[in-house]
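As you look at this complex, bear in mind that one protein chain is not there, while each of the others sits in place.
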């Protein structure tokens, strides 16, 4: 086995919009969240994010996939979740796709933490985490056909 | 976020041939072998293989993907490698797919280790490892279109 | 089933310490939920979540804290958190949890807060 560490990546940037693309497709079980996070971690590091930001990316994707498993598929493990990750020069983009029942993101109100605690609720934090971590978050919902969450985070070249 | 660890997997087994299917697609760079191994590790453990066998599965898939990167794509990192993993009741199957130049597996002779050492060669061990680890190994080669390596390993229910 | 999260239970003075080890996500949160709810049912209301070995927490894990804290405080108890590493602490911060919970450096400091009968945050 001969090997080289040189990646001849120069060629693609002229052609494709994104430098590198990765896809992971797994059954819709919370059991696979750990693998999903490993996937995000490997790609986040390749994109140049530091350890703290990699963890935030893991969290955003974990929350999005947990929502798909819980809400879009009602915890039925027989469906599929697809995570696509795209790295470009200075940003990373994730696309989370399901064929589940979908929802209207505009109708989800963000309750404040005190209210959630008063109501003894255990949920309602996922979308808030996603929105506070990522720089851009968009849903495209076609219930039962293709629901897609696209979210993007820019790489800060000069980390504070 | 409500959650459940119950997987309602009963439904699928009647319908689909395989209980669970996973797919990973990554750029054809050796940099991604570590992620590929994480993928295999998570799935091998879910399939019920012990730590030693999980490592052997990692090795077989690593070797297959390294061959694709090195030989099918001549170390050009601008292509894609796809790994599909299928778990069934008592076996795991991997399908490694590339669109590279292909080869004729029948023409690859297995040299013995002494000869390789005498020739000061660093290669020639990958296919041997794959064949000794997996219970069944098959290639379907259509050069430049779709080259596929299918390999299967049975789960020993009563481990020695 | 999930080998990537474990809870170890011990006692410190009058408090129960639950040491969280590994990854607390939507898959493993039910384990934590069960642990907290057993303590609450047994009337153990001075709880310390020792997070020294907690590598990760998602909203499913945070939700467990959130859903029990009101009941436990009403009964005169509290859940205090200790030893959270910086990478994990940032998650608590993003959501404002550090405003709502006593978070201290180690289990001893958490125990001392119970001994003083004080709650730093209310």
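Observations on the structure shown:
We just call them A, B and C in the order they show up, numbering each chain from 1.
Simple rule for what comes next: contacts are C-beta pairs under 8 Å (C-beta built on N, C-alpha and C of every residue); 3 or more make two chains touch, one makes a residue touch a chain.
As the structure is a computational prediction, the values presented were derived from the model and not from experiment.
Residue-wise, the contact with the chain that is not shown comes from B:52, picked out of B:52, B:107 or B:157. From the options B:30, B:78 or B:147, the residue with contact to the unseen chain in the full assembly is B:30. By the touch definition given at the top, subunit B reaches the unshown chain through residues 30-31, 33-34, 37, 51-52, 55-56, 58-59, 62-63, 66, 69-70, 113-114, 116-118, 120-123, 125-126, 128-129, 132-133.
One rule holds for everything that comes next: only the chains that are shown with their structure count from here on.
Measuring from the averaged C-alpha position of subunit B to that of subunit C gives a distance of 41 Å.
Averaging Cα coordinates per chain places subunit A and subunit B 26 Å apart.
Averaged Cα coordinates give subunit A a centre that lies 27 Å from the centre of subunit C.
Within subunit C, residues 1-2, 26-27, 58-60, 63 each touch two or more of the remaining chains.
Among all residues of subunit B, those that touch two or more other chains are 1, 3-5.
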